[in-house]
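The block underneath contains the structure these notes are about, expressed in structure tokens.
The complex is shown incomplete by one protein chain, all other protein chains being positioned as in the whole.
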Amino acid sequence: MAGLASLTAHELGARYRDGTATPTQAVTECLARIEALDPQVRAFLTVTGEDARRRAALADARFRAGTPYGPLDGVPMAVKDLLCTRGIRTTCGSKILEGFVPPYDATVVARLFAAGAVLLGKLNMDEFAMGSSTENSGFFTTCNPWDLARVPGGSSGGASAVVAADMAPLTLGTDTGGSIRQPAAFSGVVGLKPTYGRVSRYGAIAFASSLDQIGPFARDAEDAALMLGTIAGADPMDSTAIDVPVPDYRATLGQGIDRLRLGVPAEYFTDGMDPEVEQAVRAAIATLEKLGARTEPVSMPHTEYGLAAYYVIAPAEASSNLARYDGVKYGLRATGARDLIDMYSKTRAAGFGNEVKRRVMLGTYVLSAGYYDAYYGQAQKVRTLVRRDFDRAFEKVDLLVAPTTPGVAFKMGEKADPLQMYLNDIFTVPVSLAGLPGVSIPGGFTQAGLPIGLQLIGRAFDEATLLRAAHAYQSVTDWHTRRPALQTGTADRTPR
Amino acid sequence: MAGPGPRISPGDVEHVARLARLDLSAAEKERMRTELDGILAYIDKLRALDTRDVPPTSHAVPVTNVMREDEERPSLPQEEMLANAPDRHRDLFRVPKIIEE
Partner (left out) sequence: MSEHETIVGLEVHAQLATRTKMFCGCGAVFGAPPNTRTCPVCQGMPGSLPVINRRAVEFGIMTALALGCGINQHNRFARKHYYYPDMPKNYQISQYEEPLAEHGRLVIDTGPGPREIGIQRVHLEEDVGKLVHEGALETAQSSSVDFNRAGVPLMEIVSKPDLRSPDEAAAYLKTLRAIVVFLGVCDGNMEEGSLRCDANISLRPRGQAEYGTKVEIKNMNSFRNVRDALEYEIRRQTRALDTGERIVQETRLWDPDRAVTVSMRSKEFAHDYRYFPEPDLPPLDVQPAWVEEIRGRLPELPDARRTRFRQAYGLSSYEADLLTQGRGLADYFEAATQGGGKPKAVANWVLNELLRELPGDDDRAVATCPIPPANLAALLALIDDGTISGKIAKDVFEKMYRTGDTAQAIVSREGLTQVADEGALGSAVDRVLTEHVKVVEDFRAGKKAALGFLVGQVMKATQGKANPALVNRLLIEKLPKG
């Protein structure tokens, strides 16, 4: 049964139901692809082959008995190593959590298991989700399946690469300032960041509590809808997961976008951006118009301040969330310490990479006595201004359309300066600050064959419209069906 | 204050590293100082905005009063809670000598 690994989850589900394929067959194929390709792509930190086969067999039995759990039953997937999985080591891409085995599952993981999904493994990421290239992983760098010398984006680089390389149809990543959307753009797949509060964060190792969200990577809008519908919804374990009903995202996918009002924010087309990206996005807008949408320009005057506000708020919250990594209860503990404080300081110095240290220092600084009002206080107010820009725009339009990133996948090692790296996020960060949903979908390729991402931004809790528009776009384009030409065989990718 | 001098001094870096419990070498401290200085310079653009009448966004979700009932949920077994301990002493987590700062 070749080719099962390249099917979408909804296609697989159909094959399971009509008996022309079984979960074990699909999972076996995925595992074989992982074995053949991951030495080059390096997306996986942990492969859970045995567990996967066991879950697949249980799914087989349910289909034979005619009692499958639902559309995700037996579907292979993998999750970013930021999500806690009971009994399976979870590192968050960091040496400081090497060996940590959580005694509990994240809520989203539990929901996927309850739906019958089959976990293939845990995926590589920038350490503690801090980064835009996966080069900050404490272990190694993941390679972009479209060009192994380039980054897949970050921080959910492993999750985007797996879908791009057909190692699984669905993965879960997290997005704080763009960490789902940007790698989706760089890797040529669909990546959706839900509204803040749409999906439970319980069990997701925290980076920036007021910004983090968990979301799917998929090949098409329908699969993203499937995954989102399974993981979304209130959770008594997460006070910030709001009790808003979860619509049937798939039911409205095919309704088209006739007369949908699209806003094109002027500030998202900047001078420094890659002209090919701009061109592709403008072409995509034209396509959307042909589908019946009506576009109009909107202005979001505080866009340029979003990144600065983000780089105060996110490191501040991160410095707090990472205070617990101290060698006392779990993870790495430095040896040879004189006393407790020495142990703390040596453990954290040994366990954290440079980017994490930088953000912890920055975050600690902006929260420290005397600086709070000028930095953190001010950034929180600017956050309000950024949010108001969106509120005003959504008075006139239903969706915003923009590029996901100013450029395409860059070469490993190219963005050595931290600030240069941060500038990758200028189009994704404001959406995070406003807590709104955003999706990146494949919108074209550069001459050199690198994927270009198109970003759609919606009102709070209106993921249905995002997905509907994405689906409409995908019904008349084929960017999302293209696959990188990965050869199985020996690889010589140098780690970070 | 004349001109845009360095925003963060070596003393600041020392102080913050201590607050953050990070053991940095002299070279790392200097590199950190330069990098943070650059980032803070970028962040400074926030000062240009007049936010006098703008309320801060302290919470990303517009809800209040999220509470739970005072009902017991089973605690996790002792073995599971101690399983990840780097230094386990009987049923406790052991840590090195504590010196008051």
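Order of writing sets the chain letters: A and B. Residues in each chain are counted from 1.
Quick note on the criterion: contacts are C-beta pairs under 8 Å (C-beta built on N, C-alpha and C of every residue); 3 or more make two chains touch, one makes a residue touch a chain.
Model, not experiment: these values are computed from the prediction.
Novice: List the displayed chains that the omitted chain touches in the full complex.
Specialist: A, B
Novice: Of the residues A:6, A:354 or A:368, I need the one that contacts the missing chain.
Specialist: If we include the chain that is not displayed, A:368 is the one touching it.
Novice: Which of A:328, A:361, A:454 or A:486 sits in contact with the chain that's absent?
Specialist: Candidates A:328, A:361, A:454 or A:486; residue touching the omitted chain: A:328.
Novice: Write down which of A:16, A:63, A:186 or A:202 is the residue touching the left-out chain.
Specialist: Only one listed residue reaches the unshown chain, and that is A:202.
Novice: If you put the missing chain back, which residues of chain B would it touch?
Specialist: 19, 21, 58-61, 63-73, 75-78, 81-82, 89-98, 100-101
Novice: To test your reading of the contact rule: which positions on chain A touch the chain that is missing from view?
Specialist: Contacting residues on chain A, toward the hidden partner: 83-84, 90, 92, 97, 100, 102-104, 106, 201-206, 209-210, 236-240, 316-317, 320, 323-324, 326, 328-330, 340-341, 344, 364, 367-369, 372, 376.
What we mean here is this: only the chains that are shown with their structure count from here on.
Novice: Using mean CA coordinates as chain centres, what's the gap between chain A and chain B in Å?
Specialist: Taking the average C-alpha coordinate of chain A and of chain B, the gap between them is 24 Å.
Novice: What part of chain B is in contact with chain A in the complex they form?
Specialist: Within the complex, chain B contacts chain A at residues 8, 12-13, 15-17, 19-24, 28, 32, 35-36, 38-40, 42-47, 49, 51, 54-61, 63, 66, 68, 76, 80-81, 83-87, 93, 95-99, 101.
Novice: Hey, which residues of chain A end up touching chain B in the complex?
Specialist: Those residues of chain A that touch chain B are 99-101, 103-104, 196-197, 210-211, 236, 239-240, 242, 302, 304-305, 307-309, 311-312, 319, 323, 326-333, 337-346, 348-349, 352, 357-358, 360-362, 364-365, 368, 374-375, 377-385, 387, 417-419, 422, 433, 435.
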